[in-house]
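Attaching a single structure in structure tokens format; questions to follow.
One protein chain omitted, others in place.
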Amino acid sequence: MARSFGRLGPSVATLPRTIARALAVPEHCFMSDDVVVPPLPTTKPIRLIAETGRAVKGAQTAGFAMPSVETLLGLYRQMVLARRFDAQVTALTRQGRLATYPSALGQEACEIAAVASLAPNDWLFPTYRDTIALLTRGVSPVEILSFFRGDWHTGFDPHAHHISPQSTPLATQALHAVGLATAAKLKHDDVVALTFLGDGSTSEGDAHEAFNFASVWQSPTVFVIQNNQYAISVPFSKQSHARTLADRAIGYGMPGYFVDGNDVAAMYAVITAAVERARSGGGPTMIEGLTYRMEAHTNSDDPTRYREKGEVAEWQGRDPVDRLEKYLTAAGALTDDVRGSIAADAEVLAAATRGAMNETPVLDPLELFDHVYSAERPALLEQRAFLAHELAQTEQTLTEMAGRA
Amino acid sequence: MARSFGRLGPSVATLPRTIARALAVPEHCFMSDDVVVPPLPTTKPIRLIAETGRAVKGAQTAGFAMPSVETLLGLYRQMVLARRFDAQVTALTRQGRLATYPSALGQEACEIAAVASLAPNDWLFPTYRDTIALLTRGVSPVEILSFFRGDWHTGFDPHAHHISPQSTPLATQALHAVGLATAAKLKHDDVVALTFLGDGSTSEGDAHEAFNFASVWQSPTVFVIQNNQYAISVPFSKQSHARTLADRAIGYGMPGYFVDGNDVAAMYAVITAAVERARSGGGPTMIEGLTYRMEAHTNSDDPTRYREKGEVAEWQGRDPVDRLEKYLTAAGALTDDVRGSIAADAEVLAAATRGAMNETPVLDPLELFDHVYSAERPALLEQRAFLAHELAQTEQTLTEMAGRA
Amino acid sequence: MTLIDETAPAVIHSPQAKNEPAAATSISIAGALNAALRDALAEDPNVVVFGEDVGPLGGVFRITDALNAEFGENRVWDSPLAESGIVGTAIGMAMYGLRPVIEMQFDAFAYPAFEQITSHLAKMRNRTKGRVTLPIVIRIPYAGGIGGVEHHSDSSEAYYTHTPGLTVVTPSNPADAYSMLREAIRSDDPVIFLEPKSRYWAKDTVSLPVETPPMNRAVVLREGTDVTLLAYGPTVKTALHAAELGAAEGLSIEVVDLRSLSPFDDETVGASVRKTSRAAIMHEAAQFGGYGAEVAARVTERQFFHLAAPVLRITGFDIPFPSPKLEEHYLPTAERVLAALDTWEW
Partner (left out) sequence: MTLIDETAPAVIHSPQAKNEPAAATSISIAGALNAALRDALAEDPNVVVFGEDVGPLGGVFRITDALNAEFGENRVWDSPLAESGIVGTAIGMAMYGLRPVIEMQFDAFAYPAFEQITSHLAKMRNRTKGRVTLPIVIRIPYAGGIGGVEHHSDSSEAYYTHTPGLTVVTPSNPADAYSMLREAIRSDDPVIFLEPKSRYWAKDTVSLPVETPPMNRAVVLREGTDVTLLAYGPTVKTALHAAELGAAEGLSIEVVDLRSLSPFDDETVGASVRKTSRAAIMHEAAQFGGYGAEVAARVTERQFFHLAAPVLRITGFDIPFPSPKLEEHYLPTAERVLAALDTWEW
């Protein structure tokens, strides 16, 4: 590939290979020619907008530049829409309209920044948590929520949106992302794959295998770890003993970034740079966004059993939307008009979501047999016929009962 | 536990926790109180004896002290015995007496240093490659080779030797080591578990899970990765894109050491320090020994398909036994007498091994049913009876045929 | 986090003595399992409980409720999120004399541990000629019926029952849940303990501690003369319901709760089938290669000339487990049992 290497943020430039070598140890033994040795990620998360809403200067930016006000305004709009959607879905779930819903409240900066960094041909590999990322990428509420309502496992067309089904088996989707990115690379296509991972899921073997395959194959993959500090009830301190998860990157010879996951400006700057680097042949990047899961794990979880209210309140004070709002307001970009029109859009979205979920889906139980194999199997057709017969009988019984009544 | 923390080699002391923290990020969020932040492993392997046989001074020792001449002489003796044994077993395998044998020729420094670092109550978790480690720990040749001859899966009593069965499914045994070490810690017992891993096996998910569990639980485990640069035919450059495997340690918040695996003095110094550190409550350590597999993967492998003879010859020049021999000879410890007596012992061992393998083992096929469950199962007894009947019939047919002849 | 928790309560809890049973109370399967874990932890200091969310949360199904607070971090704790790691470290612990009771959060989430289970857990005793035993219980909430999204409703028993070296059991009621879990923890063999998650909240009046028949035995739950209906775990209730419906139609159905899937209780089942001369087996898992195939095959092998008709299988379809709104069409029902029995020539 005759492409130039991408930049990955000025101050976190990849080091030249000036590492001292063992005398008498052949070079190929422990380092291939294109190994990039990044410095250790900082333990202070990279940040561009402080909690006060003011721009951060100096080392903590790691040299990343503040996105333009237009960009930030666009991100703000998406975050507000996403938050409204998330709240609406949580409400619908409480009302029993959905089987389950894992909210991403508080994680909007990570979710929206990631989606905003991708080009249309790029692929997104989300988990169950990343519903608002799907929304932001343009999947319709009903196509998204079909899964959580329980109609079918995936309600949208992955190929139409370049989004894989939301993955429940933890960390498994990271390998799919690496595979897809590698296939695109083999075909010389301009496609990057971005996968989300939770802090808990980084403990799975598949996470490691994905990091390693991506780096050995130099596949154009971006790993966005949303460290929301809990895996259901298990706090991060029981998940890892490392300084940061981003520290893992060095062990794969890939750049790693520890970022304030509630600062959408920082997340956007770092992820965009990583996507660009992947796109231009520079290989994978690991990004950890430090954030917080404000809601319960899902509606059936009871977080009072494992965390203090005070902790949640503390993180409320670090809200990603508030922070951006302050910054944009100070920058004069977020006037009451703009805010109002975004809020109105959000209400339209919420209403549409409610409307869609208030309709009862029409499901055909016989479709259960239609997508298991590409070719028909006689034995499965027998089972399909059995169910068809049973359904017909039930129908008949109901009709008869109705007739009698 | 009121034990003091162990030392881990003077110049690789664990850093105090003086790391800058994120403003406003609660401390517990990304680093627990007892996280030890080691510096990155060096990319020049730690070395105490140069290939010339001379003692190394300066930075490359990483502050580790040269073991005493007595210690080195002991290690030398074990290495010579192990090498002779290994050669004998390879020869027996070529003669068809064993089903398979993965030789550790060239890896004696790693193998013997690890075993020598352990106290009798410590546990060893070896792979199929680490046969000479078993020998060095005192398992008899016949008990060891019973597995490779094909008599039974494990020929020795793991509890008697504190050695788990040689593991074939790659990296799986590392988790067993972590579990055993954790159990010992829970029981306040003075037991360390040491597990070997190959370079290839570090790519498996289980390796990652073992590193992570060990560090989160601060279990007294020592991981000795023998990077012999091949996983069967696959060179290390296709296995990892990192500078060194020891770089992985930082991502688990544990110390990592990249060591010259053909320098038994260095391996012994580093492993001993790690074992001592684990013993005194300091948690796990990852050690990568850079070495080379001189023989084929096993007798059924054909290395000419994937590596140049020149490469092998190059590594012959870095032989771990030769190097130590030069050092000890120069130190005046290895006189012709001593050398001769060790060589004689090695011949006795080889003869005993030959003798043992020339006897035909007496195997009872019915024992196949005896160790599957602790309690008898009627259905299994039926199958046992079936085989017993079949064996009796065969016996009878043979007797009849003999009678007729 | 350090594992050793010096502040953990040192109190040894004594399980209720067998000769002074508590008064009978209404208890769910979940409650009975919780009580069994508590009593086992109290009785044997080598018993430890760990896994995902089994600590302060008490597990997503609350089976380990309050045990972390009661026994401390050294006995009941949250592990990192990695199933192979959980099984693999449990193996090492068992080699050192502990008796780990570990939880896989849902059936399909045990699959990452498949290699540790098949290649080590199941084989260790055999590999070492009985020298290394692994007294480990893997608790797995399994099967459907709770409207779970994909990967939360698998019936994975066939994978485990086909693996020599494993004992596989599944209770269907609170008394068995308690008694069988206690027995599983006492067993020197690894036990896959399958918990029918749709039945967790089903209650019975039981006085704990209770001792029901040994966990390797099937039990006749309802006598009958026309047909032997074999069920286990989540389908037992449906089988009993089918027997009720059958009785109304004049059909006398004998319901056998298998309880033990491996080993299979040929004796109890054989006796029942010889009496009724007809048999059917129910399960939620897909039919093809499911556990019912083994049951049908061995009952037929052993009772062929007593059988008036082929053994029937009333099971899930040969498709991935459906989404919540469609699972009712997949799960075997009492009506399907009766419809199946109707296909026989009587």
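Labels A, B and C are assigned to the chains in the order they are written; within every chain, residues are numbered from 1.
The working rule: contacts are C-beta pairs under 8 Å (C-beta built on N, C-alpha and C of every residue); 3 or more make two chains touch, one makes a residue touch a chain.
Values in this document were obtained by computation on a predicted structure and should not be read as measured data.
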| item | value |
| --- | --- |
| Among C:S79, C:Q105 or C:T118, residue touching the chain not depicted | C:T118 |
| Touch with the omitted chain, as defined above, among C:L245, C:A293 or C:A339 | C:A293 |
| Identified contact with the non-displayed chain, of A:Y128, A:F213, A:Y230 or A:Y327 | A:F213 |
| Per the touch definition above, residue among B:P67, B:P158, B:G200 or B:P220 touching the missing chain | B:G200 |
| Residue of A:K57, A:R94, A:H371 or A:H389 in touch with the missing chain, whole complex considered | A:H371 |
| Option touching the unshown chain, where A:G53, A:G74, A:P165 or A:P361 are the choices | A:P165 |
| Chain C residues touching the omitted chain (full complex) | 84, 108, 111-112, 114-115, 118-119, 122-123, 126-127, 150-151, 158-159, 161-162, 164-165, 262, 264, 285-286, 288-294, 296-298, 300-301, 304, 309-313, 318-320 |
| Hidden partner interface residues of chain A, rising order | 1, 32, 34, 152-154, 157-159, 164-165, 169, 172, 174-188, 191, 193, 205-206, 209-210, 212-213, 216-219, 367, 370-375, 377-379 |
| Absent-chain interface as seen on chain B, which is shown | 99-100, 128, 147-153, 168-170, 200-201, 203-206, 231-234, 237-241, 300-302, 305-306, 361, 363, 365, 368-369, 372, 379-380, 383, 387, 390-391 |
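Note that only the chains that are shown with their structure count from here on.
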| item | value |
| --- | --- |
| Distance from chain C to chain A - Cα centre to Cα centre, in angstrom | 36 |
| Shared-contact residues (touching 2 or more other chains) in chain C | 1, 79-80, 82, 84-85, 112 |
| Two or more partner chains touched - positions in chain B | 32, 205-206, 209, 212, 216, 218 |
